[in-house]
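Here's a structure for you.
With one protein chain removed, the remaining protein chains of the complex are shown where they sit.
Entry: chain A
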Amino acid sequence: MPEPLTASLVVEFPFTRSLGPVQSAFLTGLRERTVLGVRTGDGRVLVPPVEYDPVTAQELRDLVEVGTTGTVTTWAWNPSPRPQQPMSTPFAWVLVRLDGADTALLHVLDAPGPEAVRTGMRVRVRWAERRTGAVTDIACFEPAGDGTAAAAARAAAHTGAFTEPVTGITVPARLEYTYAPGRAQSRYLAGLAERRTLGERCPSCRKVYVPPRGACPTCGVATEEQVEVGPRGTVTTYCIVNIKAKGLDIEVPYVYAHIALDGAGLALHGRIGGIPYDQVRMGLRVEPVWTSDGRYPDHYRPTGEPDADYDTYKELL
């Protein structure tokens, strides 16, 4: 059995999210070095603010400005920051209750070491130099010294109005994986490397799956017996592609077909070449065309054999 294959895989996507009235005001406020909270019906001030009361579900719109100094309510020392975290040197995660707020905000604290951090310590916001209207406009918190007692601990009303408010954020997410296709697909890919197409037969219903995924989806049992199929096959059905896909250097129109390789229990997909697009037909006999560095057939072309009889492939449609 070939070594199971692995390959690096990066999943990366930017989420573009619109902000409601409360989050827009909060994030725009951070851009303007102002921290806003929202007051609930029972007078509590939530920072960061939310649109609905987490207890009563009441709509919240009563914005207030709170302080940029506050008190650590709990903390955790991170000795080895991970790549996308706000600081690259060891730091403390902190929940900070800003002066005038009744709830705590999660952020990071720049401190020389864990011995310099404790619950109850006073901290202040360190603003990022470049601010765009994001929670990272707070670069981090820094120790403020215990003399900075919560003097003006009353939140002041704020309209939440700023010029050029931020109405949306784009948050990139990037996750790195080591993809492992598993036993069946590793066997299939190893076969392709030798330009052989290996299907796998279900021990129960005897159907040959190409490409194999390790299980017969009808019977729910492992497919272990390898069966070489093709290389020739029959077009069972097809479509004519008229719109050029971005980044694809194939001229349109072209034909994309379902091809039942000889011996296979189901059709796979492939492009048909070497024949005008309007002459492709059901039953056309085809064979794979490999390019020199291709890891799978580039396309399929007619073999010149007579067309297959409909009865030979009607179950594979």
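Assume contacts are C-beta pairs under 8 Å (C-beta built on N, C-alpha and C of every residue); 3 or more make two chains touch, one makes a residue touch a chain; residues count from 1.
Just so it is clear, contacts and distances are computed from a predicted model.
Asks: The hidden chain: which UniProt name fits, "Trehalose transport system permease protein SugA", "ATP synthase subunit a", "Acetyl-CoA acetyltransferase" or "Cytochrome c oxidase subunit 1"?
Replies: For the chain missing from the view, the UniProt record says "Acetyl-CoA acetyltransferase".
Asks: Quick one: say which of A:A25, A:V66, A:L105 or A:A264 touches the chain that got left out.
Replies: Selected residue, touching the omitted chain: A:L105.
Asks: Among A:T163, A:T178 or A:N242, single out the residue that touches the unshown chain.
Replies: A:T178
Asks: Looking at A:T119, A:T237, A:Q279 or A:T312, which makes contact with the chain not pictured?
Replies: A:T119
Asks: For chain A, which residues lie in contact with the unshown chain of the complex?
Replies: The list for chain A reads 4, 6, 9, 11, 15, 17, 19, 23, 27, 46-48, 50, 54, 73-79, 82, 84-86, 93, 95, 97, 103-108, 114, 119, 134-136, 169, 171, 173, 175-186, 213-222.
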